[in-house]
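Contents: one structure, followed by commentary.
One protein chain is absent from this view; the other protein chains keep their places.
The block that comes next holds chain A.
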Amino acid sequence: MSKSNFTRRGLLKTSAVTGAGLALPTIFTAQSAHAFTNEPTGGTVTLGFNVPQTGPYADEGADELRAYQLAVEHLNGGGDGGMMNTFSSKALQGNGILGKKVEFVTGDTQTKSDAARASAKSMIEKDGAIMITGGSSSGVAVAVQALCQEAGVIFMAGLTHSNDTTGKDRKANGFRHFFNSYMSGAALAPVLANAYGKDRKAYHLTADYNWGYTTEEAVKASTEAMGWETVATVKTPLTQTDFSSYIAPVLQSGADTLVLNHYGGNMVNSLTNAVQFGLRDKQVNGKDFQIIVPLYSRLMAKGAGANVKGIFGSANWHWSLTDEGSKAFVKSFGTKYGFPPSQAAHTTYVQTLLYADACERAGSFAPCAVAEALEDFEFDGLGNGKTLYRGADHQCFKDVLVVKGKENPTSEFDLLEIVEVTPVEQVTYAPDHPQMGGAEATLGSCNNGA
């Protein structure tokens, strides 16, 4: 008869210890042999493009992916070089990054924070991505940025407009090229005061989530500073599709201007509903009723069709800009894909070049070295004029476009016209601005991972 010490209690203990060991994310344990997370050792370096490939922003994600593929092609010396030819920094040689051929993996954010984190984590842990970039929503950007901070990789944000990304939720490993809500408000207000006067009563409809709040706050503050009065601010559920019950009472409130702090499908539907209700044909307080969409996107404008005509908004970039960088990018992208790039494509392409350039200048892929190279980096030739990557909050400061829905579009891409290029000085703010999280907002320490 054999005697065994294999007891139920012992088995449970062993299982618990083994389980805990296995459950500990490899992200924090597997890199001990390297100086930093996913240090490239062979002849290639892998970038992780995390974009919405399914879900409501899939078309925007597809355009981001096109831009990323174009950027990789240019970095590896293919194509016509695009904006690498106009970029003020000449560190990029067209031989990959630091001599290593650029490869990429893609993830699907689904425009859901948990899915985006899962795909970013998988690209870091399984595919060895050294940098994560992309996204089409601020909720996703903030979530993935926090993950990259913990994992010790650089996050180059895609389309994210909420103040919080580089405001209260800023991180040392995260960088944003795209503009933000504060900048939209600061750029729009003078143009609106000029076009519609300083005596206006505004009614805000705001998407009930992070981006909506910061945009409402920014536009409200900047228009009130111009003399406008805010009659009401109403939060609308993110899942809302029919906005009639929110739009119908607008005229009863005595407002003569409707501000739609909506993006994506929300924007398309609320604007379509507002135009259906004939708001723009009405006269209130002796003035023509007006509608404003603080953040425009060409892809969304396409969804709203003729309803965008004459409506003011702001944008980070537009393909009709005539500077050398924009022209080079439009030519490169247009020749490859047959249509002009969106602003989402532009910002993601630029972010990829900026990351690669920072690695070259730092002479390293180590996140902290790259971050240092990006901090307070001044550049030009990437489509927005002179730009500063501010070290204090990792936000790019550059000119902002005020745009308007075009009255007579000549094609399905020609939906917006640039009304004004607002100079960077007008949209610059202090890093501890109250809308940006105040004095408590800090980057924390840079994390190299391993």
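The rule we apply is simple: a contact is a pair of C-beta atoms (placed from the backbone, for glycine too) under 8 Å apart; a residue touches a chain by one contact, two chains touch by 3 or more; residues count from 1.
Operating definition for what follows: contacts and distances are computed from a predicted model.
> Would you kindly match the missing chain to its UniProt protein name, picking from "NAD(P)H-dependent oxidoreductase subunit E", "Polar amino acid transport system permease protein", "YeeE/YedE family protein" or "LIV-I protein H"?
"LIV-I protein H"
> Going by the contact rule already stated, which one of A:Asp80, A:Glu229 or A:Asp242 would touch the omitted chain in the full complex?
For the chain that is not drawn, the touching residue is A:Asp242.
> Which residues does chain A use to touch the chain missing from this display?
Its contact residues with the unshown chain are 54-59, 232, 234-235, 237, 239, 241-242, 244-246, 248-249, 251-253, 265, 268-269, 272-273, 276-278, 281-282, 284, 299-300, 302-307, 319-320, 330-331, 334-335, 339-340, 410-411, 413-414.
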